[in-house]
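Complex shown without one protein chain; remaining protein chains in place.
The first chain written gets the first letter, and so on, giving A, B, C and D; residue counts start at 1 in each chain.
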Amino acid sequence: MILVYLIGLLMGGGVLALLMGQWNNSLPKWIALCTVSTGFILLLSFWIDQSRIMNTLLPETWMMEYRHDWISTFGISFHLAIDGLSLLLLVLTFFLGILAVLCSWKEVKERIGFYHFNLLWILAGISGVFMAMDLFLFYFFWEVMLIPMYFLIGIWGSENREYAAYKFFIFTQASGLLMLLAILGIYFIHGSNTGNYTFNYFELLGSDIAPNVAFWLMLGFMVAFVVKLPIVPFHSWLPDAHSEAPTAGSLILAGLLLKTGAYGILRFVLPLFPGAAQLVAPWAMLLGVIGIIYGAILAYSQTDLKRLIAYTSVSHMGFIMLGIFAFNELALQGVVMQLVTHAISTGALFIMAGMLKERLHTRDLRLMGGLWTQMPQMGASAILLAMASLGLPGLGNFIAEFLILLGAFKANVWLTILATCGLIFSAIYSLRLIQQVFLGASKNLDPIQDFSWREITLMASLLLSIIWLGLYPQPVINTVRPTIKKLEELFLIEKEYGHILINNKRIDSLPEKNVRQVKTELVPSNTHSYVR
Amino acid sequence: MNTPIAIEIVMLLAGLLFVLGIVGVIIRKNIIFMLLSVEIMLNAAGLAFIAAGSRWAQPDGQVMFIFILAMAAAEVSVGLALILRIYHQHRSLDIDKLKEMKG
Amino acid sequence: MLGNNFIALSPLLLLAGSSVLIMLLIALKLSHRTIQFASLFLFVLAFSSLFYAHDLFSHPIEPLLIVDRFSLFIMGLIIFSGLIVNILSYIYFEEKEESPKEYYVLLFLCTLGACVLAVSKHFISLFLGLEILTVGLYGLIAYLRARHYNIEAGIKYLILAAFSSAFLLFGMALIYLQTGSMEFLTIGQSLHSLTSLPPLFLTGLGLMLVGIGFKLAVVPFHMWTADIYQGAPTPVTGFIATVSKGGVLAVLLRFFIEIDGFRFKTLMLILISIAVVSMIIGNLLALQQKNVKRILAYSSIAHLGYLLVALIPGSTMSLQSVCFYLVVYVITILTAFGILIILSTKENDADDIESYKGLFWKHPLLACIFSVALLSLAGIPLTAGFVGKFLILAANLQAGFWLTAFVLVISSVIGLYYYLRIISKMFSGRGGVLLKEKRAYPIFYLISVIVLLTLTLFIILFGTYPSGLMYFVAYFQFK
Amino acid sequence: MDIFFYITAFVTLFSTIMVITRHNPVHALLYLVISLLSLSVIFFLLGAPFVALLEIIIYAGAIMVLFIFVIMLLNLGKETAAQEKAWLKPTVWIGPVILSTILLAELFYLIITAQPPSYNLQTVDSKAVAISLFTPYLIGVELAAMLLMAGVVGAAHIGQQKKTVLHRFLKEEEPQ
């Protein structure tokens, strides 16, 4: 039930902020802040509660579940559940949510109520995506987060906002609809096989799909997620969206929206279509590597600060793709780490870009330079973030990237070596960023404020988390371990017997049984009920 | 008493008339001519109904024709009223002058 | 028996009677307001008579009409649309130069025609219903007869409609020649044993499709749509988009089911091509359009394409999805046109997209309503349009029509652009041409807004909790 | 009998062609009347005497008179004829004619390949028509009444001459 409350809280808070926005300009901010903080505290306490159990015994994969019939004619239910992965991403969502509210505290001066309405609804949509265990519901939330995001970019963005908003919306919508087709495909195939027409994720897990059909269905899912991630060559919406969005928009885009893509692959593509995923794995990894290098080179050539950061996201998301399709625990844990750390580090970079824009009224790198003199605090934070983004050990991103590469190395040596070379490029663009903005001769003679207290709090929380994740990431790893373990097991079996299934000549009864067994193990056998 | 007229021939006649009506509608400039041509088409359709009705020796074809007649009357009355309006507004019945909306 | 006939026909009788009654009221020189209220009352009466007629299960009135659940459903939809258009008409016509009274007579007649279409099971009633609707529409479209656009649209519609009627008639004649009957069921029975359609029948059907296609405004019979939508008074445009298309689609559906047209490859091929081309071309046409009414016209072409796609599998689910989508479409399009009506001024209809600039900051409520309607048309979740599209896709995939589903997806992505364009205009910066709300008629303004708000709530309700409507649609399913 | 039919058919076609090619509206209208009259003969030959009569009375009579009335009212004469003359050049009509020929060819092809069965021609007299019109199709008649009403109301509204026009396009037309 707490899950429903979380979404309800955000949506309700949004509406309240919208209404209050008519009366008072600062009320919506406070409402939004309180709403998100409440959710955050709620989740955090639950997480801490859970982690105590986690340390002692291998917990159930599924921690909480809520189910209510929705459209019963189609077997659609309002079905939410969380496991470690979801929980982690939810915590991240609310954490960044708070920051998003804070970082737009001064930036947004117009239509504050509506702004916060959108902000909270995006968060609600994202939370929903992370919790939905019904494919229809998932798709529903998947789309719900788009519209407020569209408004956020389209209304509060900078000069070229409308173009960016369209592009964002059309890209994601197009790919989303293809996913809808795939969802329907699996729904009917499962239904006609078993007679049980349902969108329930757990029931669909065990379904048998002919390999060639599975391949196409998987592609349908993949397109949506890959566009969201985004992976080259589906990335071109991202630089525009990121650079035109307001700070909070960029933060949420980079920090959360992109993560839904990775989450989707982990949650749906791999468990639903293990065989097909195996089949495309080399290509997916190749795309990942291309993304890493292509994104990095593009990032290097940008002159727009936010565009530069956006392309670094493209590069970093390549690692995620690489890691996911390596199918082993190391890489998958790395992927999860990357989700979290990239969210924080790139989010922080965007916040910083927003602060710079507030002060300098430009995002053009060529107009910046030598800002260290006036803003040493920001400069230091920027260096730390740049280091995070180039994967300096001791910061969270390093662990993520290292684990991914380590895992991927097992799966594909040459691609991993190429990907590792991406680390060099990441150094090149990160240092260029620092050089252009903070070092060199000062080009701006007007006095510029360094961090205010609000900004210090914002930054400090992000920087501390990134350092914490770099030095002691175990809580994160523990939280998602059961989920990742199950995924890995699935692939071990699939790998062993997969070729038999793929060639489909003669399906040995024993291995098939094994596969199904593992698949069904992903289903909660005895869900803890934490419903209070 | 009657030798049957081949039904194909009648239908072909109806088809010819129908197509002539179409040609008329397309090539004429004056709205009145277009209306006239539409009447030809409706007549052709009526002929087809009559032929079909007589093929089955049923009155239904004729009934249908009567309704077509009614429709033609109603339509012509509104159409002519519109023509009057157009003439008032444009001082001409040139259909090519009625192109204000496009795109 | 006769009593039952009366009960079954009560909606039609009431509508016909209403038109006469209104004429009498006009003769008594009553005010616009009185007539508006009277017609409102009469519409409500006609609508409620449906519940009365509902007790009869599948009541045929040989040989022309049949009142069954499906026709009741469609009639309900039609009368409901008529009702909404009627309410919205007041503030539109009150400030126009024409005496608005005859308008109501024609409105009733057109609604009657559409209802006849919904209940007809015979070519004669089909033809008559269609013509009542069409001839009524001639009057309605050209209603503001002093305006060039109105008259131009009127004559265009008249010539084209008569032209396409001729095709329809010729096609019917051919079918009649082939089968010896004009009743759907008998026609169906004569085809029962056949696996492929006889050429004469097919030709007739092809020619009929020209006529029907024209009324539905599907490609390649779509070209009139934009001009007529733009030229006609806005309430009438809304009426054309909903009532006229709903009625025609209903009769098409009935005809197809009775003859079981889904068996015939050629026929399906034609339908699929029409649907596919409609979706794509409709959306493409609207892409850069600057006139909102024209945009809605082009979007309606695409939506009719969607409806045809929904029809194509011919399964139970497909029919349900047609009905569901029809409801959604009607509600949504009425909402959209409602906004246009409210924002129209005495001189101008609010159809220039530039005039919507910054609407949100001036009239947030109206802008929100309009946005919801547009998003529903675009098929975005939380709105009913999404569920509708979902059902269509589901029906298609269930039957294995991947191509049509795919084209639907692609074209709706194209379509997204222009809906977003309007929305982003509304939310973009202040300024732009000032659009006035019609505060001059506070009561009717309030009523209109409340009506639109209710419709919007329905859009959202059906989008978030569609089960109710699904059951409803399934209950009123054909057969 | 056949010959009679063919002659009438020829007359019909000829006069119809004349209708669509005449420049003067009155001439065209008169040809149309001829076409309708010959068509009514064909109706008669097809065993539909009642409808043949209606064709003459209503179509050739009433409706055509309406046309003539409007043409006279608007005083369409030389001017229109000149306009049409200037317009009707081969470049204009060749395309539509080709299109229509294609359509015609397809229609012919489909109709001829259909091979409808032979039959015996029977006269369906006015009584049979009346009976079917007023028993099963009674509702149709009622509906036709509504149709006519729609036509009348529409025509009356559009056609009425009332100068209460307050429209920007027409402001110069209004002295008051």
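Note that in this section contacts are C-beta pairs under 8 Å (C-beta built on N, C-alpha and C of every residue); 3 or more make two chains touch, one makes a residue touch a chain.
The rule we apply is simple: contacts and distances are computed from a predicted model.
Colleague: Given the options "4Fe-4S ferredoxin-type domain-containing protein", "NADH dehydrogenase subunit L", "Urea ABC transporter substrate-binding protein" or "Zn-ribbon domain-containing OB-fold protein", which would UniProt use as the protein name of the unshown chain?
Modeller: The chain we cannot see is, by its UniProt record, "NADH dehydrogenase subunit L".
Colleague: Report, in label order, the displayed chains that the undisplayed chain touches.
Modeller: Hidden chain contacts in the full assembly come out as A, B, C, D.
Colleague: For the full complex, which residue in D:Thr12, D:Ser40, D:Thr80 or D:Ser100 touches the chain that was left out?
Modeller: Result: among the candidates, D:Ser100 touches the missing chain.
Colleague: Looking at C:Ile159, C:Ala173 or C:Val276, which residue reaches the missing chain?
Modeller: Checking each option in C:Ile159, C:Ala173 or C:Val276, the one touching the absent chain turns out to be C:Ile159.
Colleague: Check each of C:Ser10, C:Thr134 or C:Thr203 against the chain that is not shown and name the one that touches it.
Modeller: Looking across C:Ser10, C:Thr134 or C:Thr203, the contact with the absent chain belongs to C:Thr203.
Colleague: Provide the residue numbers of subunit C that touch the chain removed from this figure.
Modeller: Here the touching residues of subunit C are 155-156, 159-160, 163-164, 167, 199, 202-203, 206-207, 209-210, 213-214, 219-221, 223-224, 226-227, 265-266, 269-270, 273, 281, 284-285, 287-289, 414, 417.
Colleague: Counting contacts across the full complex, list the positions on subunit D that touch the omitted chain.
Modeller: Against the missing chain, subunit D presents residues 95-96, 99-100, 102-103, 106-107, 109-110.
Colleague: In the full complex, which residues of subunit A touch the absent chain?
Modeller: 167, 232-233, 235-236, 239, 297-298, 300-303, 328-330, 333-334, 370, 372-373, 376, 380, 383, 387, 390, 392-394, 398-399, 402-403, 405-406, 409-410, 416-417, 420-421, 423-424, 427-428, 431-432, 435, 438-442, 471-474, 477
By definition in this document, only the chains that are shown with their structure count from here on.
Colleague: Ignoring subunit D, partition the remaining chains into groups joined by touching, separated by vertical bars.
Modeller: one piece
Colleague: Based only on mean CA positions, could you tell me how far subunit A sits from subunit B in angstrom?
Modeller: Distance between chain centres: 65 Å.
Colleague: Hey, how far is the Cα centre of subunit B from the one of subunit C, in Å?
Modeller: A distance of 27 Å separates the two centres.
Colleague: Using the touch definition from the top, which residues of subunit C touch two or more other chains?
Modeller: 124, 128, 131, 135, 138-139, 142, 145, 148, 154, 174, 177
Colleague: What positions in subunit A touch 2 or more of the other chains?
Modeller: In subunit A, no residue touches at least two other chains, as defined above.
Colleague: Got a list of which chains touch which?
Modeller: So the chains that touch one another pair up as A-C, B-C, B-D, C-D.
Colleague: Within their complex, state which residues of subunit C touch subunit A.
Modeller: 361, 375, 380-382, 386, 390, 393-394, 397-398, 402, 405-406, 409-410, 412-413, 416-417, 420-421, 424, 427-428, 465-467, 470-471, 474
Colleague: For the complex, which residues does subunit B have touching subunit D?
Modeller: 2-5, 7-13, 15-24, 26-30, 32-33, 35-37, 39-40, 43, 46-47, 50-51, 53-63, 65-67, 69-78, 80-85, 87, 89, 93-94
Colleague: Across the complex, what residues on subunit C touch subunit B?
Modeller: Answer in residue numbers: 123-124, 127-128, 131, 135, 138-139, 142, 145, 148-149, 151-156, 158-159, 162-163, 165-166, 169-170, 172-174, 176-177, 180, 182, 226-227, 230-231, 289, 291, 294.
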